[in-house]
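Of the protein chains in this complex, all but one are displayed in their positions.
What follows is chain A.
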């Protein structure tokens, strides 16, 4: 663009308005074209442009009235007074639509182009008195053109007259605004019309593009090698058939098909006999044979059959496109988080709670975090102080302790323990006197009563006071696996495996409604 810009600068001197039109930026296309016109018109006014050529393009001069236009002097440039400017037509054709659009650039933005002629050469209307038709169908009369005298007077009187240009397309006079005249002047001098446009930047870009520094699109990678004789399959795929599935490739002949294969390829007589024993399908299709010379090769008996089958393959047998999924096997592996993401994770062992003699089956931390209870396979439950690893209390049960769970309420330090078929609710002995009193009250059961819950045909539970361990003992009909407290501490649930027959099946959980008295007590505590 820059280069052509330069051209335009040179040509400007020749006043080749067409080029200026095409070379300017599109934004200014319209304006410039008009300006080019005006330039011509204005040029005639400016004495500095005495070097103007008079090509036929300068009929714009003639555009202005009576061909002589506004010029008060230097008529040297005008051509004949063909006011319509025949040669200009060609140019004005370009300019007209632009001019129409240019209309919008000028001060009267709101006014739509009034030209109703359309895109026809205006010379058709040269001899007519009207130019176009209005919406009602009536002819639009041409404006009366000023004759020379009038135009001269107008020039003298009206200081702005030099700015007015006759818009032939719309049949009116358009006055250039100051900005527009500035633009025109700049263009005359060969500068860019808008002050803030830097042509040198554009030139730089142009040079860069030409040299290849700036690339817009990725250059196509030309394949360095290409196959002279492509595969049937690949070439036919490109033919644009939608669901073309190539025929299976016939196997290339290998060593077995040779007329004189190595000895190891040839089956022995025993092997040939064994082929007879096999099923039809299992037999090898081709038995290699050996011939010492080409002369002794017999005709291939399956020739016709083979080619027939090939033909069938090609055009008769239905083929199914197998959708092969390319899965990267690594992507099937679950994404494990890296070690860093898992931080902070426990890395060093600082405290060990020693005391149990068997495997520790379950641990549970008290609500405040000061104590831990642990149940072990040695039949004991121990209560530990977290900070110092001190064992505060030990409860002895005969059997393996499956599960321990603290009551989540900090005011009720009750420990639920599952041992065999029993669930024990133990008073851990923690807390001040008041809490201890309440816990003891709670854990006191007078008479064993049936549980009031629903849905169980067999009542297999019994509540009993257990003084040995200071708590309540619940006997189930099966061994209990675990016990969980409700968040509010009022309820707990126990889990037992369902049946001996269905060992692996889903576990049944029974929800216990605590005895009435306990419920009331607990509720009252939770409200205080």
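Observations, loosely collected:
Heads up, the rule we're going with is that a contact is a pair of C-beta atoms (placed from the backbone, for glycine too) under 8 Å apart; a residue touches a chain by one contact, two chains touch by 3 or more; residues count from 1.
Basically, contacts and distances are computed from a predicted model.
Its UniProt record calls the unshown chain "Ribosome biogenesis protein WDR12 homolog", which is the correct pick from "Ribosome biogenesis protein WDR12 homolog", "Transporter", "TATA box-binding protein-associated factor RNA polymerase I subunit A" or "Gap junction protein". In the full complex, the hidden chain is touched by chain A at residues 344, 350-351, 368-370, 387-390, 410, 432-434, 437.
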